[in-house]
Structure formats: structure tokens, C-alpha cells
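Take a look at chain A:
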Amino acid sequence: METARNFTFMFYGFTAAWLIVLLYIVSLARRGARLRKELEDVKQLVASNQAEQRSRVV
Partner candidate 1 sequence: MRTIRQSFLLAGKDLALELRTKESLNAAAAFSVVILLLFSFVIDPGTEEAKEFGSGMLWLVFAFAGALVFNRGFSRELPNECLDTLLASPLSAASLVLGKAIANLAMLIVVEIISLVVFGLFFDIRWWLRPAELAGVSFLATWGISVIGSVFGALTVNLRLRELMLPVLIYPLLLPLLMGAIETSIKILANQPFTDYEWLWMRVLVVFDVIFTSLALALADTILVN
Partner candidate 2 sequence: MRKKSIYLLAGAGGLLLIYNLYRIFLVLPDEAMQGAIYRIIFFHVPSAFTAMSAYFAGLVLAMLYLSSGDLKYDSLAASVNEVGWAFSIVNVTTGMIWARIIWGIWWAWDFRLTSVLVGIIVYGGYLMLRKAIDEPTQRARLSAALSIFGSIDMVIVWKSIEWFRTQHPGPVLSIRTGGGNIDPAMEHMIYWNWLAIGLIAMAIVLIRTGQEAMSREIDSLRRLANAYESPISEAVTHE
């Protein structure tokens, strides 16, 4: 067994493992950012609806 190739593949293995976890965390962070933005939008929508309703009642 060639030692160099053996060593390279060990390196690939470790890189692959952490690359996958990293990619997953990045995708989670992006999903989180999207959700936060959506939450803000919906909150604003609810607030504007409430304001509109109050003005109508008055």
C-alpha cells in the first residue's frame, strides 16, 4: 500500500466530513435568515392591518 495515497485519502476523508457539516450549517444559517426576514414581514403586515382597522372603526 502506497503511504502517500493512503495519507492523501485520510486527508480527503477528514475534509469531506467537515465540509458536509459546514455546508449543512451554512444552509441552516441561510434558512434562519430567510425565516427572520419573513417573520418581520408578517409582523409588519399584521401591524398595518390592525392600524387600518382602527382607523376604520374611528
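Going forward, contacts are C-beta pairs under 8 Å (C-beta built on N, C-alpha and C of every residue); 3 or more make two chains touch, one makes a residue touch a chain; residues count from 1.
Selection criteria: all candidates are chains of the complex that A comes from, given by their letters.
Fair warning: this is a prediction, and the values are worked out from it, not measured in the lab.
Participant: Given the candidates 1 or 2, tell me which one touches chain A in this complex.
Facilitator: In this complex, among candidates 1 or 2, chain A touches 2.
Participant: Which of the residues in chain A come into contact with candidate 2 in the complex?
Facilitator: By the definition above, chain A touches candidate 2 via 1, 3, 5-7, 9-10, 12-14, 16-17, 20-21, 24-25, 28, 31-32, 35-36, 38-39, 42-43, 45-46, 49-50, 52-53, 56-57.
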